[in-house]
Each structure stands twice: as structure tokens, then as C-alpha cells.
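Just below is one structure, and these are the notes that go with it.
Missing here: one protein chain of the complex. Every other protein chain is in place.
For clarity, chains are labelled A and B in written order, and residue numbers in each chain start from 1.
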Amino acid sequence: MSVIFAILIAAALLGLNAWLYVANKNTPVPEGCENLKPDCNGCGITDCTLRRKQEEH
Amino acid sequence: MNLLTIFLSAFLINNVILAKFIGMCPFMGVSTKLSSAIGMGIAVIFVIFGASVLSWALYYYALVPLGLEYMKLICFILLIAAFVQFVEMFIKKNSPSLYKSLGIYLPLITTNCAVLYVALDNITQKYNLIETIVNSIAVPAGFMLVLVIFATIRERLTASDVPEAWQGNPIALVVAAIMAIAFSAFAGLV
Partner (left out) sequence: MSESNEKKRGFWSEMIYNNPVFGLYLGICSTLAITTTLNNAIGMGVAVIVVLTISNIVISLIAPLTPDEIHIPVYIVVIATLVTLVGMLMQAYTPELYTTLGTFIDLIVVNCIILGRAEAYACSHNVAESARDGLMMGLSYTFSLLAMSLIRQILGSGVIELSNPMTNQLIFSLRLIPEGFEIPVFTTQTGAFLTFAILAALVSAYKLNNEKKEAAAAKAKADAAKEAAKAAAATAAKVKEAA
């Protein structure tokens, strides 16, 4: 029984994540913030979205 | 436990960076400029506070009654990721000026170990809600304190003549070592 609840909770949280991710992506970035650049060099987090953005430029 | 003790212990004595080594990734990356250190610090305080209180509630109101304590790691990390998305969306919609100063640091925070650490720490220490709130403010405040001090030192480091191999992170770690000595003096405070 508790396994079902475990799966339900995990699925609910995953769904919440997916929904918020899509909602966040669809929310337009406010004016004047389109080209914000972070000052973070020296960090090696290769999966960081900022880093990928920087590399694209 | 005394709330002041919890605060001082988390803020200074057991400082996340210098005593526990947690949150080192953003610490090395973002601490090169004072303005970005402040932006990152505020974003971290906000996210850690919200995410830890939510995780605490989820743990005691959903996982414990259902006997699913072993799910805490999976649930907390998902909750943190969702919370960061939510905060970013909320700030985008409601406060463009805040987004301008904090926005870029928010996505960095999901994989910041400090957030998950505080959420788990509140559970292992068996804190109640008030203690959780105090701890969840004190830990990131200590993070920000060290980040800001460190950024001011690093701004000066860029102007000094450092041997080639030590430039960048190695010399920054030496600075961190010296700061750790200074912070170890707080050990007798409480």
C-alpha cells in the first residue's frame, strides 16, 4: 500500500516540476533583462545553463 | 535548544563553507566580483529558506504519516528544483528589477549542495518549525557573509602578482584556508 503512495508522491512532484518548468519557460523575460550575463568564471559546472548560454555566444 | 545558539552555530561556528565545505561550487565560481556575490547571496538565502520550510512540511505532514521516510532524498531534491522554477517565474512576472539583479543566479541554485544540505539537516537535527526557520536563515546568511568577504579579497587578488600556476582558483583556496583559521576562532563562542 505504502509503495503506491510513494509512487504517487514522486509522480506528483515530477508533474509539478514539469508544469513549473514549462510555465517558467513560457513566461517572457522582463524588458531589459534579455541579455543578462553572469560573472562566473572559474566554475566547472558543465551542466549549468548559464555556461551553455555563454558558450553559444 | 536555544534559538540564539542555533543561529550562531549555523551562522558562524559551523559556517557552511568554511567548516562544512558545502556550497563550494558557487563559492569558487561567483566570488570574483562583489556585486555578483551579493546577488548570489540574496538568491541563496531566499531559496534555502523557502525550500527548507517546504521540505520540512512535506516530511512531517506527508512522508512520516505514510511511513515513507526513505523517500526524503528524492522528494526534497524534486521540491527544490520545482521551487527554484517557481521563484524564477514569480520574479519574472512581478518584479523585473529584482529579476535583473537575481535572475541569472537562480538556475545555478538547484544543484547547489547547500540547499539540499539545509533541508536534510533540519530533519536529522529533529528541529521543530521555529528552529527550522531559524536554521534555514542562519545557514545561507553565513554563506553570504563568507561569499561577500571572499569576493572583496578576490577583487584585490586580481591586482596582485601571483605565480602563474597559482592564478585563479588555487590562490583563492589559500585565501579560504586563511579564512578558515579566522573562523575557527568562533568555536568557543557558544
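The working rule: contacts are C-beta pairs under 8 Å (C-beta built on N, C-alpha and C of every residue); 3 or more make two chains touch, one makes a residue touch a chain.
Since the structure is predicted, the reported quantities are computational estimates derived from the model, not experimental observations.
Only one of B:57, B:173 or B:190 touches the chain withheld from this view, namely B:173.
Residue in contact with the omitted chain (choice from B:9, B:32, B:55 or B:112): B:112. By the touch criterion stated above, the residues of subunit A touching the omitted chain are 10, 13-14, 17-18, 21-22, 25, 42-47. In the full complex, subunit B makes contact with the omitted chain through residues 18-25, 28, 70-71, 73-74, 77-78, 81-82, 110-113, 115-117, 120-121, 124, 164-171, 173-174, 176-178, 180-181, 184.
We adopt the following convention: only the chains that are shown with their structure count from here on.
Note on chain placement: the centre of subunit A and the centre of subunit B lie 18 Å apart, centres being C-alpha means.
Residues of subunit B touching subunit A in their complex: 25-26, 28-30, 32-33, 35-36, 62-63, 66-68, 71, 74-75, 78-79, 81-82, 85-86, 88-89, 92-93, 96, 99-100, 103-105, 107-108, 111, 168-169, 172. Note for the complex: subunit A touches subunit B at residues 2, 5-6, 9-10, 13-14, 16-17, 20-21, 23-24, 27-33, 36-43, 45, 47-50.
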